[in-house]
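All protein chains but one are shown at their positions in the complex.
Note that the chains are named A and B in the order they appear, and that numbering of residues resets to 1 at the start of each chain.
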Amino acid sequence: MGVTFGKESASRRIVPGGTVSDGPERLLDGSAILTRLQAAVNWGRKYSFFLYPFVTACCGMEFMSVAGPKYDLDRFGAALPRFSPRQADLLMVVGTISHKQAPILVKVYNQMTEPKWVFAFGVCAVSGGFYNNYSVVQGIDTLIPVDVYVPGCPPRPEMVLDGLLKLQEKVAKERWSDWPRGAAPVTPMLKKQE
Amino acid sequence: METNVTIKKLSNRFPGAIIETHSHRGDDTAVVKKESILEICTFLRDDEALLYNFMMDLTVVDYLGREPRFEVVYHLFSLRHNRRVRIKARVSEADAIIDSIVPVWVGANWFEREAFDMYGITFKGHPEMRRILLYEGFEGHPLRKDYPIKKRQPLIGPIN
Partner (left out) sequence: MSDLMKDLHTEHMVINMGPSHPVTHGTVKFLVTLDGENIVDMKVDIGYLHRGFEKMCESGTWQQVIPYTDRLNYVSPLINNVGYALAVEKLIGIEVPERCQYLRVIACELSRIADHLTNVAAGGLELGAFTAFLYFVEARELVWDLIEMLCGARVTVNFVRIGGLKNDLPQGFQDKTRAVFKECRRLWNDVDKLLTKNRIFIDRVRNVGDISAEEAIAYGFTGPCLRACGIPYDVRKAQPYLVYDRMDFEVPIGETGDNFDKYLVRMEEIQQSMKIVEQALSQLPDGPINLDLPQYRMQPKEDIYHRIDSLIFHFKTVIDGIKPPPGEVYFAVEGANGELGFYLVSDGSGKPYKCRVRPPCFPLTAAMPRLMKGRLIADIVPTFDMINMIGGECDR
């Protein structure tokens, strides 16, 4: 059975699952071609993350292990770290983010091209961890959207790999309409100096 | 034992500047007047029998409610004689200024900046007296006992 673009098909008003949103899908009516293409693209995306390691703290030690020979992130197609945000699509926030560091994290996030995902590696990135004080951001999700949270102080490599697989599952289910996400929803808050 | 050599020499050399001394748990300590800190440090570094060539640590303790409120604490180490000493100088809140010891030990530079950042003690004669661990625009000095632990001053935050 080939795919036909006959009158019948185009006039169909059935929306499977009711998940069609704004975007190219509406134009093409959720036809078979588009969903298959989307699946193919997502398949490609999920096995070729180019990650940007935003390594700040202790979790960096486990990140080295994950990338190293024993646990080998390369098996999941996510081994090539890019130290330019323009070339990366997975922002790995590894470690504590202090208020001094926060503007830099947001800048790096905004510089990445879409589609992009954020991986909160370790409990400090997830929620601030046990550093509930004047200098630590209480979770990076107060600054930028986060896709996968991996708690642990630091998380074991197995947990990181599990988090990466979860992210792959998530990417596989994404739709064109999920992008772009736009810039991080933050504004400068530094008081004006008089 | 020669544990008290440093304190003895200091008391002989600067009889008016030593406020008190003790050797609690074997740590020789001398509390000195803050006006003579530069002179005492130079003496400790250069005297043949002392030769404290390492400025190991510099920090401040905030005794809130006591007058003078702050104590600047110097830990020195002599490689030749394998000996340590702790020098303390008391600084009041109203006049939180003390001479910088960067001319004696160049390594004190960042330690003094940190003390300024965390406690608001100004070091006179320091080449670059500005914040080091926190950022410009941060108000207050977080390690003072009256700074609330959760008082945040973010640079960037969610759109209101």
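Basically, a residue touches a chain if its C-beta (ideal position, glycine included) is under 8 Å from a C-beta of that chain, and two chains touch if they have at least 3 such contacts.
All values reported here derive from a predicted model rather than from experimental measurement.
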| item | value |
| --- | --- |
| Touching the absent chain when the full complex is considered, from B:S11, B:S36, B:N53 or B:T122 | B:N53 |
| Option from A:L51, A:A78 or A:V136 whose C-beta touches the chain left out | A:V136 |
| Sole contact to the chain not displayed, among B:N109, B:T122 or B:Q153 | B:N109 |
| Chain not shown, touching residues in chain A | 54-58, 60-62, 64-65, 68-70, 81, 83, 95-96, 98, 100-101, 104, 108, 130-131, 133-136, 153-154, 156 |
| Hidden partner chain, residues of chain B it touches | 24-25, 27, 29, 53-57, 59, 61-62, 73, 75, 79, 82, 84, 86, 105-111, 118, 131-135, 142-143, 145, 149 |
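By definition in this document, only the chains that are shown with their structure count from here on.
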| item | value |
| --- | --- |
| Chain A to chain B touching residues, read off their complex | 99-100, 102-103, 106, 132-135, 137, 142-143, 185-191, 193 |
| Complex contacts: residues of chain B adjacent to chain A | 134-135, 137, 139, 142, 147-160 |
